[in-house]
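Attaching a single structure in structure tokens format; questions to follow.
A single protein chain has been omitted; all remaining protein chains appear in their positions.
Which chain is which? They are A, B, C and D, in the order written, and residues in each are numbered from 1.
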Amino acid sequence: QDQASGGQGGTRSEIRIVGSSTVFPFAKAVAEQFSINGANPSPILESTGTGGGMSLFCAGVGAGTPDIENASRRIKPTELELCQTNGVTDVVEIQIGIDGIAVAQANEGTAFSLTPVQIYKAIADRPFGEKNTAKKWSDIDPSLPNFAISVYGPPSTSGTRDALTELIMEVGCVTDSATKALKDSDKDEFESICHDVRADGAYIDAGENDNLIVQKLKANPNSVGIFGYSFLEANLDSVRGIPVSGVNPTYEAIASGEYPGARPLYIYVKKQHVGVIPGLSEYVQEFVNAGTRDGYLVKAGLIASPDSVRAKMSEVVRDMTPLKPSELK
Amino acid sequence: MQKRIAKRYAAERRFKAIGMAAIMLSAGFLAFLLVIMVGNGFRGFTQTELPVEIDFPAVTGGVSPSQFEGANGNANIQSMGLPDIVNSSIELQYGKDGTDLFSTSGWTSVSAMILADPKIVEQKTTVYLPVTSEIDVAYKDSGTPESERIVSKYSDQLSTGFNWNFLSNSDATDPMQVGIWGAFKGSLITMLVTLLLAFPVGVLAALYLEEYAPKNRLTDLIEVSINNLAAVPSIIFGLLGLAVFLNFFGMPRSGALVGGLTLALMTMPVIVISGRNAVKAVPPSIREAALGIGASPLQVVFHHVLPLALPGILTGTIIGMARALGETAPLLMIGMRAFIATPPSGITDPATVLPVQIFLWSDEVDRGFVEKTSAAIIILLLFLLTMNALAIYLRNRFETRW
Amino acid sequence: MNDDKKMQESSESINMTDPATTGATSESGTPKMTARNVNVFYGDKQAINDVSIDVNMDSVTAFIGPSGCGKSTFLRCMNRMNDTIPIARITGDIRLEGDDIYAPQMDVVQLRARVGMVFQKPNPFPKSIYDNIAYGPRIHGLATGKEELDHIVESSLQRAGLWSEVKDRLQDSGTALSGGQQQRLCIARAIAVDPEVILMDEPCSALDPIATAKIEELIHELRGQYAIVIVTHNMQQAARVSQKTAFFHLGTLVEYGETTDIFTNPREEKTRDYITGRYG
Amino acid sequence: MNDDKKMQESSESINMTDPATTGATSESGTPKMTARNVNVFYGDKQAINDVSIDVNMDSVTAFIGPSGCGKSTFLRCMNRMNDTIPIARITGDIRLEGDDIYAPQMDVVQLRARVGMVFQKPNPFPKSIYDNIAYGPRIHGLATGKEELDHIVESSLQRAGLWSEVKDRLQDSGTALSGGQQQRLCIARAIAVDPEVILMDEPCSALDPIATAKIEELIHELRGQYAIVIVTHNMQQAARVSQKTAFFHLGTLVEYGETTDIFTNPREEKTRDYITGRYG
């Protein structure tokens, strides 16, 4: 066994990053900044999706595996477990900011406002256990406009979709006490009722980070889009946010937690690579620094984490404190 | 009877017209596609600029041009703090928020200017720097109200210039700074690997199958595999590349080597199939002639059949390569869908290719990327049309008639 | 690839039947090539049925017979060109100067250099006239230098009666010649490797009368230097160029003898019918 | 595509030369087809040189001559099949019952229905036997109903002597028949559109002797009902089936006359040489 190759082919001089397409643009901006003066080699940044990235990240330690994983959701216990069986014992978790899930429509569309329950009733497969029959928004609530439900949202494989189910649908779903009770008695049934999205055409799977979605909303002014906040911000000239529970999806509303759809974004760092791959800790530091209220990531559409979280993250980055499986509940 | 004849002739004319219409429609689609792409894309080659006057002696306090000559020039520019020099000049001219008008890395073009002609650091010079992508979009087309306001404010100063950076830079976050050179080079290297692997293997396999293969199970199996591989969805080749080259052989991820290997597997069947047709088209009388004077089967093939079939094989190869050049899906699986800011310099360096770059840019949030995407498409189409023209040239030049 | 193809019954079949019965003759000198009890099958179909024949050095042998009777098939067995047809199978014994040409140790490449072939359609290589002729000597290493090669090319073209017509344009493509010239080029190409036997399969059927006359004249001149076998549909041609004639019918050798005998006084009824145009 | 192709010199060339000099005869009845001073060019190359000939209703006319002499070319001019070769160009005058077949108002589609053609290689369509025969009547609208069509098919097959062999398998593919049957099927197909002239280009050269005999017999039977022109390489065949023979050489009509005269007492030296096998 040749130890110089470490089983994975030696060392390398540039950082390798994989993972979520949601974090990708932010990571890209950081990577560019990180190498701007030629001080560091430009990191190689792949958009593989969180899951695909995890499987690469957790494949082992060494030059052949990535150093950082971008994630639009938290690492799963099973994934952490796999990491550890493959020798990736120390994984550092850093929350780099927040992504809002904006509900939006074209500027030309009839303005209206929604609540989580209404959204849940509109897009769930079996709202409160009954097959969804609502065809128009007014079928759900007479106060809503009288046009067909047509929602462009993330596909079931996406992290944005997970956030949508957890942050909006489940919130709407647990307003019913009977359903809420299921959570403890019959977890499977609960998840099925609260998380499953209808498949009869009212909810349309669309890519998440896709310019086309704006075109589609513009083309169908009466349809509703659900996507990342950064996307809304970049296209404010053609789409506008729909208030949820009366709160508009604005930076402040999401940052303060007032707006319901907000999810944290993470990066995971392989601690065993720190000090071996040149520039790794500097890159992570840059990422954390860039995520402040007036950092360039916020200009690019990221929402800065609350100060408390940021303080904690600074500590984690300084000490490179590994994530403990117990923290994942 | 006469009426019947007239009707038959009318049908004849109709049929012929339909045929003509079909051709015209197909060619029309192509023309339409090209016109749309060129129409969308040509603006990607230009950038909107504002003039900035830099009084070098004043802001730098006087530096000698000689230090920017030679190998250390770049390093010395780094150390003199050029971004600040440029920013302060901008602020002088456009006020406190002036820097917000300009693309953040506009100073790199100043740096390039200094390197090209170090003397300018002794004078007061006016440089044209690219504006931000919002203003660029607003100036060329229509943008946010805010940027439209800026455009009308500076309308007499704004101008468009050719965006050389687009040809020499690589991927970036700012649409004003992106370029296709990195992806172009990646495509070039990947294609080279593909060609070097797929061409010999494809030609040898075609010769074997057409000239020597005995009629047996193995030959049938090879034949079916090749025909099937030519039709297997490309994404599946990506999965194969992932499983075999990356996971099994442990080759470096995202490299042109793996991309080239994967595409070679995809291209090889196309070359084999077209190669077999070309070999088949060589008249058997040539083979008999050679055999008849005592050439061995191998001599027959390498002295006579292969040279005669080569133009046909080459055209097939170019068609296959053209397809590989435009392929995206398999490369997503092997790590070439990546942000890579440095052009690759070897087959194992991380690289991306033109179609992947197009795909990535088409997914970008920033509106400035729309025209860059189309511009990259134009480059890719030019690449392809060149290859196609080469194929046609070869076909016409070397076509042998018997 | 077919090096290992060999005769299934070679050992026991030699001299099993008396050649006289089928008309094989050996009166003038020792035969150059001998065939005994040759059967050829294409898949299940038998194309040649128990043919025995001798080919002599000093005479031109003509094969005649109606279409599909197996003339070409038999001819192609004589230099193993049939090896290239995967479904062709041959039994019996064919010898060139006593060597079994289907024996495993026989090198088919060398055999074909010794037994040359000229085809129905002229098939020059799409190369220069010079390279057409020089190809054979090159692959067989017959010339050690440029001069020797030049010499071979020149003498072959001269013997084929083509030298005067092409000597000024040896670098032109062989395919640019007229049909008759192409056929003579092919004959010159065959001669260039210094063969012992030349097989010709309807060499004139694609040519006009004048070119045909030239080729017939050439055959006359080559007689004695090579054993020549010619397949033809044209009985007058057979009568003109050959000294011996073999008449094939439905895969069997009906009659073999002196050309004059066959044409004036055939022994078999079938031969007479064919000669007089009753069929075919 | 070539509908507008027409004769360049049609008007002035009629009757310019005396047919008698080239042997065109008109002794038995008015000729069905007449050709005067026909020249055919393939690109720059002249394939037919000033040929004049008459074809009669009550006799079979044979065209003989060495390969490439223009027999097929001339035959194909007679129903304008040469129109399909883009580089072919024709001058002179060919008339069918007095109508100039190259006149602009002549409809080539109807012409070909009146002048049928049978080719060297049997070329049945890959359809059923029934559909092969019914094809012509259908496109020309010769039958108004199913019965009438059935009737045409049956009578055509009967006249071609094929009915008894295929009547139980009219729905089998035409390509499944043997070579000789296929050729008779093609003849039946030509008969089905009720032509006035039937042109046959070496109809037996791909057939075995037995099938050849059947076709020759059929030609005998059809004589008198149609004007028949047959191209053949086989002089015995010409002698057997035809009443008149035309001998072509290098694109010119050397001699045209009664078959018996041509074969026993040719006027021209060239004809004699060819007949006796001096060349070709």
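To be clear about the criterion, a contact is a pair of C-beta atoms (placed from the backbone, for glycine too) under 8 Å apart; a residue touches a chain by one contact, two chains touch by 3 or more.
To be clear about the criterion, contacts and distances are computed from a predicted model.
S.K.: Just to verify: the chain that's not displayed, which of "Sarcosine oxidase subunit beta", "Heme exporter protein C", "Phosphate transport system permease protein" or "Dihydroorotate dehydrogenase electron transfer subunit" does UniProt list as its protein name?
M.R.: Its record in UniProt gives the absent chain the protein name "Phosphate transport system permease protein".
S.K.: I'm checking contacts with the chain that's been left out. Which of B:296, B:317 or B:352 qualifies?
M.R.: Answering carefully, the residue with contact to the hidden chain is B:296.
S.K.: Of A:155, A:246 or A:325, which residue touches the hidden chain?
M.R.: In the complete complex, the chain left out is touched by residue A:155.
S.K.: Would you indicate which residue among A:44, A:91 or A:206 is in contact with the undisplayed chain?
M.R.: Checking the options A:44, A:91 or A:206, the one contacting the hidden chain is A:206.
S.K.: Which residues does chain A use to touch the chain missing from this display?
M.R.: Those residues of chain A that touch the unshown chain are 1-11, 13, 20-22, 47-52, 54-55, 61-63, 71-73, 76, 78-79, 82, 125, 148, 150, 155-160, 162, 188-189, 191-192, 195-197, 199, 201, 204-207, 212, 215-216, 219-220, 272-273, 275-278.
S.K.: List the chain B residues touching the unshown chain?
M.R.: Missing-chain contacts on chain B: residues 8-9, 11-12, 14-16, 18-23, 25-27, 29-30, 33, 36-37, 200-202, 204-205, 207-209, 212-213, 221-237, 239-240, 242-244, 265, 268-269, 272, 296-298, 319, 322-323, 325-329, 332-333, 355, 358-359, 362, 373-374, 377, 380-381, 384-385, 387-388, 391-392, 395-396.
S.K.: For chain C, enumerate the residues touching the unshown chain of the complex.
M.R.: Against the left-out chain, chain C lists 1, 3, 107, 109-110, 113, 139-142, 144, 194, 196.
One rule holds for everything that comes next: only the chains that are shown with their structure count from here on.
S.K.: Suppose each chain is reduced to the average of its Cα coordinates; what separation in Å results between chain A and chain C?
M.R.: Distance between chain centres, rounded to whole Å: 83 Å.
S.K.: Provide the C-alpha centroid distance between chain B and chain D, rounded to the nearest whole angstrom.
M.R.: Centres of chain B and chain D (C-alpha means) sit 61 Å apart.
S.K.: Could you list the positions in chain B whose residues touch two or more of the other chains?
M.R.: As it turns out, chain B has no residue touching two or more other chains.
S.K.: For chain A, what residues touch not just one other chain but two or more?
M.R.: none
S.K.: Taking the touch rule as given, give the residues of chain B at its contact with chain D in the complex, in rising order.
M.R.: Residues 1, 4-5, 8.
S.K.: Over in the complex, which chain D residues touch chain B? Could you list them?
M.R.: Touch list, chain D to chain B: 107, 109-110, 139-141.
S.K.: In the complex, go through chain B and note every residue touching chain C.
M.R.: 212, 214-215, 283, 285-297, 299, 303-304, 308, 400, 402
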